[in-house]
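Removed from the display is one protein chain of the complex; every other protein chain stays in position.
Labels for the chains are A, B and C, by order of writing; each one numbers its residues from 1.
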Amino acid sequence: MDIRVQEQPFDLGAEANAFAAKQTGMGALVTFTGIVRDLAEGDLDTMEIEHYPGMTEKAIETIANEALSRWTLGDILVIHRYGKLHADEVIMMVATAARHRADAFQGAEFLMDFLKSRAPFWKKEVSGTATDWVAAKDEDEDALSRW
Amino acid sequence: MDIRVQEQPFDLGAEANAFAAKQTGMGALVTFTGIVRDLAEGDLDTMEIEHYPGMTEKAIETIANEALSRWTLGDILVIHRYGKLHADEVIMMVATAARHRADAFQGAEFLMDFLKSRAPFWKKEVSGTATDWVAAKDEDEDALSRW
Amino acid sequence: MDVLYFAWVRERVGRPKDKLETDAETVRDLVNELREKEERYAAAFADLDALRVAVDQELTDFDAPLKNAREVAFFPPMTGG
Partner (left out) sequence: MDVLYFAWVRERVGRPKDKLETDAETVRDLVNELREKEERYAAAFADLDALRVAVDQELTDFDAPLKNAREVAFFPPMTGG
């Protein structure tokens, strides 16, 4: 298991390749990558991500351990950035490795659903002088109930 | 949409990065990568993948178009190799881009379920003098019924 | 009409392709014609449940008509991905 909470950018492709190279006997790899979307108005200047140092790593580890206990996974990678990001920058990624594709897919979806609503990150959109904390969506909370 | 059926290897990380770079306004990318697993006995020499030139590309395109009609996807990538592969080599990958993660995940799972049982590829495992055509699994056929 | 064979169907038949003149109206008629041709075809087509068929590169079933078909392919269930 590899969990990183960091300010600096990372390279999705390089991380995907490094994760794949570490596996043996795993037939299925799934990655999810979250990218800063511009606002509907096309005027996003920055997305600022705040987190709770200390709790963040623990919360992600708890979520990852729960995924390992529910599915037959060979490995998990989670990288999540904080700080100032711009449109089209990579915010975060998860990767799962498994012998079978259903485990890899479900493990990754489970990680994403819980990272979304149970890891202490908060996003703020800044466009010009306007700043808006991104509101949690009911559908994200609802997504947890399927697991 | 980018569909490639090819004998030569490809670089998962480079393809994931190139796919990500092509997108605008997509907050969610999912990739699935299939890798040659060694046999339980650890003596796989090669996996030979046969396909049906002409039909293969059409079948994948039909599957991809069905995915585009069912989910709100910005883009789809499918690369599938044929010919002789060794353990730990990448067999194939799919990638999906979407504004929302549920679409990206479901699109990718749908593509995988249908590529598995509806695209004309056949795998043969060769170990020493023993060759075995990989049998289709009932669970792979069953997986289609959920869509 | 081109008749193609893939995977173990190809191996049992012993070749990847036949060119045939046939009056078979359906895929099933064609299968019966092939079965009578030679023992290796009978072996390849022994169990239709283990086979899939495509007519002009579209998956179909054994009752599909062959009128105007240019290419019929027989193969085991697919194992891509």
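Throughout what follows, a contact is a pair of C-beta atoms (placed from the backbone, for glycine too) under 8 Å apart; a residue touches a chain by one contact, two chains touch by 3 or more.
The structure displayed is predicted, hence computed values, not measured ones.
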item: Chain not shown, its touching partners among those shown; value: A
item: Footprint left on chain A by the chain that the document does not show; value: 34, 50-52, 54-55, 58-59, 80, 91-92, 112, 115-124, 133-136, 141
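FYI, only the chains that are shown with their structure count from here on.
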item: Per-chain Cα centre nearest the global Cα centre, belonging to chain; value: B
item: Mean-CA-position distance for chain C and chain B (Å); value: 26
item: Distance from chain C to chain A - Cα centre to Cα centre, in angstrom; value: 48
item: Residue numbers of chain C (touch at least two other chains); value: 81
item: Multi-chain contact sites of chain B, meaning residues that touch two or more partners; value: 34, 112
